[in-house]
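Sending over a structure as structure tokens; questions will come in a sec.
Missing here: one protein chain of the complex. Every other protein chain is in place.
Letters A, B and C mark the chains as written, and numbering starts fresh at 1 in each.
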Amino acid sequence: MQELIASLVSVAFHGTAYGMILYVISVGLSVTMGLMGFANLAHGVFAMAGGYLLTTAMDSWGVPFPLALVISFVLVALGSVVLERLLYARLYSAGELAQVLFTIGLIFIATAVARLIYGTLQQPVHLPEYMKGQFSLLGRDFPTYRVFIILFGAALVSALWFGVERTRFGAMVRAAVDNRAMAQSVGIDTQMLFMATFALGSGLAGLGGALGAEIIAIQPSYPFEHLIYFLIVVAVGGLGSLRGPFVAALVIGIADTACKYWVPEFGAFLIYVATILLLLWRPAGLFGRQA
Amino acid sequence: MKSRTAFKIGLGLVASVLAMSATAQTVKIGFISTYSGPMASLGEEMERAVKLYMKLNGDKLPAGVKVELVARDDGGPNPDKGKQLAQELIVRDHVNFLAGVVWTPSAIAIAPLVTEAKVPFIVMNAGGSVITTLSPYIVRTSFTLWQAAYPMGQWAAKKYKRAYIAVSDFAPGHDSEAAFEKGFVTGGGEIVGRVRMPVSNPDFIPFMQRAKDAKPDIVFSFIPGGVQSTQIMKAFGDLGLAKAGVKFVGTGDIVSDEELPNMGDAPLGAVTAHHYSTAGDRPANKAFLAAWHKEYGAKATPNFLSVASYDGMDAIYTAIREQNGKIDPDQTIAILKNYKNPNSPRGPIAIDPETRDIIQNEYIRETRRVNGEMANVEIETIPDAKDYWKVFNGKK
Amino acid sequence: MSVVLETRSLCKRFGALTVADHIDFQLQAGARHALIGPNGAGKTTFVNMLTGRLAPTSGRIFLGGEDVSTLSQRERVRRGLGRTFQINSLFRGLSVVDNVALAVAERRGMGGRLFRSASSYADVRDEAMALLASLGLAEDAQVNLANLAYGKQRLVEIAITLAMKPRVLLLDEPAAGVPSIETHRILDVLDALPAEIGILIIEHDMDLVFRFAKRITILVNGATLLEGTPEEIAADPRVREVYLGERHD
Partner (left out) sequence: MRHNGSYSASPRIGLIEWLPWLLGVAAFFYLPEYLSLGARILVYILYALSVDLVVGYAGIVTLGHSAFFGLGAYAAGILSAKVGVTDPMLQMLVAIASCALLGAATGALILRTRGLTLLMLTLAIAAILLEVANKATSITGGADGLSGITVAPIFGLFRFDLFGKTAYWMCLVVLFICWWITRRIIYSPFGASLVGIRENHVRMASIGSPVSMRLLTAYTLSAMLAGVAGALLTQTNQFVGLNVLSFESAGELLVMLILGGVGRIYGAFVGPIVYMIAQDQLAKQFPEYWSLGIGVLLVAIVLFARGGLLGIVDLVVAHAKRGKSAFAGKEAP
């Protein structure tokens, strides 16, 4: 019994940390897909970029860890605006196939660029001393860094929700997700809104990639390898929603960890099966509006 | 009409240019390794060793004989890619030897090709026991996982009772799991749990947590070396297994020499079985290291892949010398079967004429801090270790 | 005269919003019937329920006396229910004749044949060509639809539906987007439609409605306000009330 509880606590803890990372990375994808109807498979590129920026900032520029996180967020957000204006914006009205292929192309490019600059090896993250080791709580040890991820993630989620619920920008985003034509007709500059949302979402992905570099290894095939998990979070959570992906990310993070812990012989099989069943039952996801 | 003729000429030109084959006195070695993907460091270690050997031993070739290395990248554990490259090396480049190969699955996939084409194939890393049994043209200069994991199990059983096994989920992992288990259980130990982990880029934390929760005395692990060894060490450290009194044991892969500097203090006290450590106290090893540092800089560190490739090249050069540059596949194999080198950087080695697999010393090492640097210090030697899988199963 | 299409107490709710409120409606064989009402009255919803694109919340639909309430779109089409769309809904990448031939083929039940080539079905092509000729589109048969003038596209819209040989034809704003000086071409086509088809037209262009329809139903807030001949409708004071402002915006 004692042991079962111990394992449950482990799984819940590590799963939550993983889920937080998944959420921070994927939430931007959910909003941009819901808002702009853009099938952006290249979202993982932003997360990877964040991870590389973190390690570069810390190792080459000598920036302390907290500041490196900020840098990851800001630079990725800025970079994404350039991409959005130059490329994405041309394809808002194009078909799904074109968007899919375009973003796969971006993945290829990002993978190659990452390899050219950083080589093929996984980037080691040299965490500051205060993030290493364990944190004791109720007689159990928890790795300090993952405790930090959970707390940081929770703070970020609260800020994000508060922002979208209470600010003018948030209200505009919600209006545009609900009904774009309507939002346009009441004078919301949707082009600016798209750009800002895209930047925020991509910046968050960069932050998530940086934060999660310990868990999801930063290496060039990152955007391909983890794409399916980001997409699952969005599809299961429901497009355009903030809460949906949060629930989905936590569930998937915990379920994935539980599978690795108890039934490693199944791998991610159960996650995929569950995803399919859920999408067949609710094609628009848990919190999406059903057609 | 005109265009068709032009087309034919074009095709013919392309074909003839591409078909230019090796000149008589050039021995071509097709070398397959991993230069890209997450495991790219492995290919570099191997190729550096091969090139270093060629540079230092050019004078040991018969007069007029040249050796040409045709290197190909399989991008990681992609057996079909490996097989395709081997096929092209044989059919298009007409190589006299195939060499290299990091991954057991690739070596397995290549085996039928070298049998059909009668091309001697020198395995310079892949450690799955079964490989040498798949073709009479395969010779291995690296190691098998049974060679390391079985003595590790025997050694551990003398000191510990409860072991947890965590290995990568592919053939070498399965081999090392079986070998350790046999050694450990025969010696009176008990396996309290096991897990097979994904081969590439896993997050080791959940697996190590599971190991910790099983409360073993030791965790035995095999993972394909390189950066992953740092990752698993970090997970072991972050979860406080050492603090909880759990010992980390494994094959040498979990404490690859070149990654040791990145691991911090986590590997202190880890005990591993392996056939090579840069800390090995032998004149041949010292000379090898000196040459390596001279060529690639003081910071560059060779590892067991480098040594196996270095020795593999020595075997190939021996065969070339004894045949005076005219390579006959069957004669080559006959020569290689009796290849011996008492002065390899890893100690005395020989090819077992029965199995074409390597016989070498296995060292039980403990990771310690020596002069401020982490090092795998040899604490026990098991001389003339064979591939125990073949010994136990009567395979050749 | 017999009733070919009938709804009984048809309702549709989206959450708290009622867009169809117990609609009882009858369409006679060979009728020229118009459904009008202000924007948001629920006309398109009503048509979508008739065709089976939307499932009603409650109520029944009868086609030729048969209860089709739960049948799929396809089943209703096979029983003789055709529709056109308010916004052109055509096959833009195909030639005009292929647009129509697809529908002919489906009606004849050979649209899914796998082996013989489509062009070997000369009868399908001939029928499509004849239909196009009857609408004055013979010249344009081989033109890619996307390159066709908008007004003609509206006619193709009707041609595709006619190819289904419907007993009942639902025309959803056939003149939408066509400049008013050209609506007469649409009207000519409508006037020439076979007399035996029962037609329900939804239209904002009141000139067209009053010139074409023999009977008019007014829908307001999802419910039937009034039904009668054009003269009766024109004379009813409630209509003016509903439409005041509506026609001037």
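Criterion: contacts are C-beta pairs under 8 Å (C-beta built on N, C-alpha and C of every residue); 3 or more make two chains touch, one makes a residue touch a chain.
As the structure is a computational prediction, the values presented were derived from the model and not from experiment.
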Contact list for the unshown chain, restricted to visible chains: A, B, C
Touching residue (missing chain; options A:Ile107, A:Leu127, A:Ala176 or A:Leu286): A:Ile107
Residues of chain C in contact with the chain not shown: 51, 53, 73-74, 77-78, 83, 85, 89-95, 97-98, 101-103, 105-107, 110-121, 124-125, 128, 141-142, 144, 160-161, 163-164
Touch list for chain A against the chain that is not drawn: 33, 39, 87, 90-91, 94, 96-98, 100-102, 104-113, 115-116, 221, 224, 227-228, 231-232, 234-235, 239, 265-269, 272-273, 275-276, 279-280, 283-285
Contact set of chain B toward the excluded chain (per top definition): 7-8, 11-12, 14-15, 18-19, 35-36, 72-73, 75, 77-81, 83-84, 87-88, 90-92, 104-105, 108-109, 111-113, 116-117, 169-171, 174, 199
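In the analysis below, only the chains that are shown with their structure count from here on.
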Chain-chain pair with the highest tally of contacting C-beta pairs: A-B
Approximate Å spacing (C-alpha centroids) for the pair chain A, chain B: 38
Gap in Å, rounded to a whole number, between the CA centres of chain C and chain B: 74
Approximate Å spacing (C-alpha centroids) for the pair chain A, chain C: 47
Overlap residues in chain A, where contacts from two or more other chains coincide: none
Chain B partner contacts - residues on chain A that touch it in the complex: 3, 6-7, 10-11, 14, 18, 115, 119-122, 124, 132-134, 141, 143, 145-146, 215-217, 219, 221, 225, 257, 260-261, 264-265, 267
Chain A-facing residues of chain B, complex: 36-41, 195-198, 201, 203, 205-207, 209-210, 213, 226-228, 230-231, 238-240, 243, 262
